[in-house]
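Every protein chain but one is kept in place in this view of the complex.
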Amino acid sequence: MKKSASSKAEFFVKDRELVLPGQALAKGSLKPDKGVYVDEEGVVRSYMVGLVEISNERVGVIPLRGGYVPKAGDLVIARIEKMSQRIIFADINSYCKAIMIVPRPEPRRGGRRHSLLAKYEALAPGDVVLAKIMSYDGVSNPLLSIKGEGLGKLVGGSLIMIEPSKVPRALGKRQSMLQVLKQKAKCDIIIAQNGIVWINSNDPKVIGAIEKALRKIERESHLSGLTERIGQLLDSLLGRKS
Amino acid sequence: MGLEEKISSTLLKEHLLKLAQAGKRKDGRKFDEMRPIEVKEGTFTKGLGEAWVSLGKTQVLTSLKFDVGEPYPDTPDKGVLISNVELLPLASPSFEPGPPDENAIEMARVVDRAFRGSDAIDLSKLVVEEGKLVYILFLDLYVLDYDGNLFDALTLSSLITFTRARIPLVKMGEDGSPKLVEGENFPLPLVDYPLSFSFVKIGEYLMLDPNLEEESVADAALTLAIDKDLNICSVQKRNGTFKLSEINKAVDIARAKYPEVIEQVKKVVDIA
Partner (left out) sequence: MNSIFTEEKPEILIQEDGTRIDGRKPDEMRPISIEVGVLRKANGSAYLEWGGNRVLAAVYGPREVHPRHLALPDRALIRCRYNMAPFSTEERKRPGPDRRSIELSKVIREALLPAVFVERFPNTSIDIFVEILRSDAGTRIAGITAASLALADAGIPLRGLVSGCTVGKVGDWLVLDVGHEEDMWGDADIPLAMIMETKEITLLQSDGTLTPEEFREALDLAIKGCTYVYELQKEALRRPYIAVEKEVKGEE
């Protein structure tokens, strides 16, 4: 048990240790972060399987399992389900559907407004889009938008699903892991926050290699040195020397 | 997981079609290649024979139970085989709890047909007293994890279950009620070893052993069962349409694949 020098906090675990639901992590004057709860006796406990993060007087748990929880600002890949004149329902691989509101055509504007409207009008049920979550209050459906550079219908390529809890690892610090994947695959790859990955390739060798790399990231996300190992794996699968 | 289930995406369909045009499948298999088959070791049920089989990521568990009772009136000299499929809600987000729906019922009848069509089980050897008391066998087919092609997985699992099954010996007692003969049993009278081969059509391309993604975008589906003499012992076309040439091609592929798959089965169980 480590006592923090400046305060009365007691830690029962080390930073980056694997912790389980209900496990006691710390006690004392601490700021509980995400992934933890405080019990009646003031003990901070994990509420899931994950890696504990201890910094200064904060303690939180990074989940190693779990589905996608929508958040405003997230980039998601969604599949269009139902469409009416003004509202589109989309599947975002979560416990709720997302909605998009088709903007009204305004005669005065034209130009950009017109091309934005065209983006929406090109959509049909079954289509897959790259979108942004504009807002989500935790109760009603998250609101999506495809306004913005690069957002809109995805054409061609292939989709791979990964565990949403592993997305941060698949992206890496400052997108370092994503860069490795893109460099080795030599094509565009988008990893959306909701656990869906789009690879702009039709070469099964490349897609197969990237899928293997993603599965390895999922399995080893709790270990360090992963970026290097992924680079080596892709080199061996795609027949290149690093 | 949402995206491959109920409604497939157009992106997925276009992708699989493009791959097919180049002679490829998303998981790298050839069009006539089956996924790896695995038979789990251990005892998982109280059946007379059982098998927990994986076909790729699809997992099924089949087990045989028995009772004794009156034969069907039109077959007083034959035992009875009843097959039941449970699409367990834990196997897929699209399976709901409740009595078997049309998919489960079709599956049970098609699997049963493979064995009936080939007369694989000699039901005449499952009689205690003709006209009065016969063995009633219950084949329960449990789907545990659905990643496509339940027909083939369940037929394979049933075959292994039948090869392993030992039936407790029952004799008619002096008081006219059935008596179990302690410690005595006999192997299920299995005389043929049918295997099922299911195909889907994506565009104009025929693919053997579809996984869930392939099933979700397929235009048509067909299941054939082949017996040990490479005869066709049952056929079931499901959704969509097939040209005659496509059906014949499927038959050729299934007959060519049978020896390969039965070799794998022989590694796990004793078959003549």
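A and B are the chain letters, set down in written order, and residue numbers restart from 1 in every chain.
Heads up, the rule we're going with is that a contact is a pair of C-beta atoms (placed from the backbone, for glycine too) under 8 Å apart; a residue touches a chain by one contact, two chains touch by 3 or more.
Quantities reported herein were computed from a predicted structural model and do not represent experimental measurements.
A.B. asks: Which of these touches the unseen chain: A:Leu18, A:Met134 or A:Leu171?
C.D. replies: Spelled out, the listed residue whose C-beta touches the missing chain is A:Leu18.
A.B. asks: Out of A:Cys96, A:Leu178 or A:Leu237, which residue would touch the omitted chain in the full complex?
C.D. replies: A:Cys96
A.B. asks: If I consider the whole complex, including the chain that's not displayed, which of B:Leu90, B:Ile105 or B:Ala256 touches that chain?
C.D. replies: Residue touching the absent chain, from the options given: B:Leu90.
A.B. asks: Which chain A residues touch the hidden chain?
C.D. replies: Contacting residues on chain A, toward the hidden partner: 18, 20-24, 37, 39, 45, 47-49, 63-67, 95-97, 138-139, 165, 219-220, 222-223, 225, 229.
A.B. asks: Extract the touching residues of chain B with respect to the undisplayed chain.
C.D. replies: 1, 43-47, 50, 57, 59, 61, 63-69, 84, 86, 88-93, 96-97, 99, 138, 140, 142, 144-147, 168, 170, 177-180
Basically, only the chains that are shown with their structure count from here on.
A.B. asks: So what's the Cα centroid distance for chain A and chain B, whole Å?
C.D. replies: Roughly 39 Å separates the two chain centres.
A.B. asks: With touch defined as at the start, can you tell me which chain B residues reach chain A in the complex?
C.D. replies: 1-4, 7-12, 14-15, 18-19, 22, 24-28
A.B. asks: Flag every residue of chain A that touches chain B in the complex, lowest number first.
C.D. replies: These residues of chain A touch chain B: 79, 81, 91, 93, 124-128, 154-159, 161, 196, 202, 204, 207-208.
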